[in-house]
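Here we show just some of the chains, and they stay where they sit in the whole.
In order of appearance the chains are A and B, and numbering begins at 1 in each one.
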Amino acid sequence: MMIIMKANATPQEVEHVIEHVKSVGLAVHLSQGIEATIIGAIGETHNIPVEQFEILDGVDIVKRITQPFKLASRQFHPEDSVFPLDGFTVGGEEISIIAGPCSVESRSQILETAHAVKEAGASALRGGVFKPRTSPYAFQGLGEEGLEYLAEARDQTGLPIVAEIMSQTQLELMVKYVDVLQVGARNMQNFNLLRAIGETRTTVLLKRGLSATIEELLMSAEYILSGGNKQVMLCERGIRTFETSTRNTTDINSIPVLKNLTHLPVILDPSHSTGYSDYVAAIARAAIAAGADGLIVEVHPDPAHAVSDGKQSLRPEKFAAMVKQVGQIAQIMGRRLASVQGEYSPTRQDWS
Amino acid sequence: MMIIMKANATPQEVEHVIEHVKSVGLAVHLSQGIEATIIGAIGETHNIPVEQFEILDGVDIVKRITQPFKLASRQFHPEDSVFPLDGFTVGGEEISIIAGPCSVESRSQILETAHAVKEAGASALRGGVFKPRTSPYAFQGLGEEGLEYLAEARDQTGLPIVAEIMSQTQLELMVKYVDVLQVGARNMQNFNLLRAIGETRTTVLLKRGLSATIEELLMSAEYILSGGNKQVMLCERGIRTFETSTRNTTDINSIPVLKNLTHLPVILDPSHSTGYSDYVAAIARAAIAAGADGLIVEVHPDPAHAVSDGKQSLRPEKFAAMVKQVGQIAQIMGRRLASVQGEYSPTRQDWS
């Protein structure tokens, strides 16, 4: 960490900063220039907020040499993280495609969808059972009943299941059922929830918040990683901007930026990042071409009657067409679509 | 609710939409134009997502006549909500000024600050004991120990206390101590937390999310109100934009917009909305001039050694000067600063 003093900083101010640096266990290297004095603070600095120094009298700017996240950083873990997910791997050569409805609505709906997406080439099944809804009057999910239907769908298809967790109080129940705990955009900075999930050994899909920076996403991943849970996938799902012709703005730049900064797998959600089913396939192709490790896509057998997110859900046949295109792009990128076997083999428990 | 069909919608599509409207308990009024057919859906519509109709075949746009929030809306509650807070009222003639440090750091720090802000004219004391920190390595708050210090500060000064709640699991503890439960920007859409708070009868200070629209803020208030807790203050604390010369962008427009849309009290947090202590007084004055009902301001006896938010914290003497200016603006607006008595009178329990 470099602490650059103001041009007119007094010797007393410089001395005071030096003491402060030492008091947090860092070594000091002083270099006195004409325009400015620079105090190098050397040691383990990722866990020290720069603000602690910025507010001291005489300090101009404080610049990190190492990133504020460590476990998530490629600086300390140059190799890609690759981890198993019921028969395939995430983060390696295989491109995973998670598909399913926004909400689990009924047993028949989720079973029908599970078989349809499996057939079309999906490698995992998503479905919400606790729904974060803007309105308190909207459908809030089936809860445990929905989890049972998801488990049945997994038994029938072999697809691992992904569902969103909204609160610590749901954690015990969720880890009993799901293969992947999804943390939604609105909870990306629910730090209590992140800590609790970090204590489990269930794989996590962490979505970027609506207006979270890429660095903040990585800091949230750091919360989970610091608990010892190392299987974290990051997900770009669109950010909020001034543009209103789509629901969100897909930050496609985040794909190469994240692949550069972190070793964690990165996937993209073209359903939420566009909001319209007509645009999903184009953005799914773009994601893989940009280097993403997978996709999470909303698919519904009858979008017009979905209880939520119908506008952005693909019919199974449109999803199947999308998977084909994505597979071709994957090939050019030197990768292939992940495929699951017909039966469920509970490697899930082995991860803990 | 008006459902405007596409120019080329078929009679079957129109018929299908009509059935759907009836199926959710609404009456239908059909008007067939040359350019478009419009289906009026009449009845209690605030609890019906427009999306349910938008996805039906042949539908172009769906337009609400009434707002999606009801309990928070001025349409159904034209009078300002005014409620008591330990010796003064919020939302009426009195301007409340909540002040204190970002974090409770020690017994002496919070007691010293409490007396200083009381003397300067504050009407309530803030202090964080559970801190939402971007980094897992940063100071996370004193927890219950901090609440005890806050309670002691209240006993000594008579100032009601405001502290942030981050998780449902902290609720039982928090309501034992605090007069106002603050919901932070990052939890504005933590719907489980909002529901749980709605079940209590403790006053709430609900902060706008970093990239939440004004409508979303009101929908989150609706979650709390729908549980029966009617004492909700809204707080503008700056939104995230492209501008980087300040920490956030104060959306001053939100003050008159909120006062127009809702009967709930609206306050502003110039510390977070600017991020720099030098700009706090100017924005505090602007808030009251724009019609805000109060302020929440970070004050620290020694900002340079604050464990968090030191850059945006005022020293007590600068805070006192700010209060004087704000008092003058309040007078022009036909209002006055709230004042508390020297002793703590626990009207708090009476609210439940």
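In this section, contacts are C-beta pairs under 8 Å (C-beta built on N, C-alpha and C of every residue); 3 or more make two chains touch, one makes a residue touch a chain.
Worth saying up front: this structure is predicted, and the values here are computed from it rather than measured.
Enquirer: So 2 chains are in place, but how many copies does the full assembly in this file really have?
Expert: The number of copies making up the whole complex is 4.
By our rule, only the chains that are shown with their structure count from here on.
Enquirer: Subunit A and subunit B are the same sequence; what rotation (0 to 180°, nearest 5) superposes their CA atoms?
Expert: Going from subunit A to subunit B via C-alpha fit gives 180 degrees.
Enquirer: Can you tell me which positions in subunit B touch subunit A when the two form their complex?
Expert: Those residues of subunit B that touch subunit A are 46-49, 51-52, 54-57, 68-69, 132-138, 166-169, 186-187, 189-193, 195, 210-211, 216, 219, 222-223, 226, 240, 303-304, 306-311.
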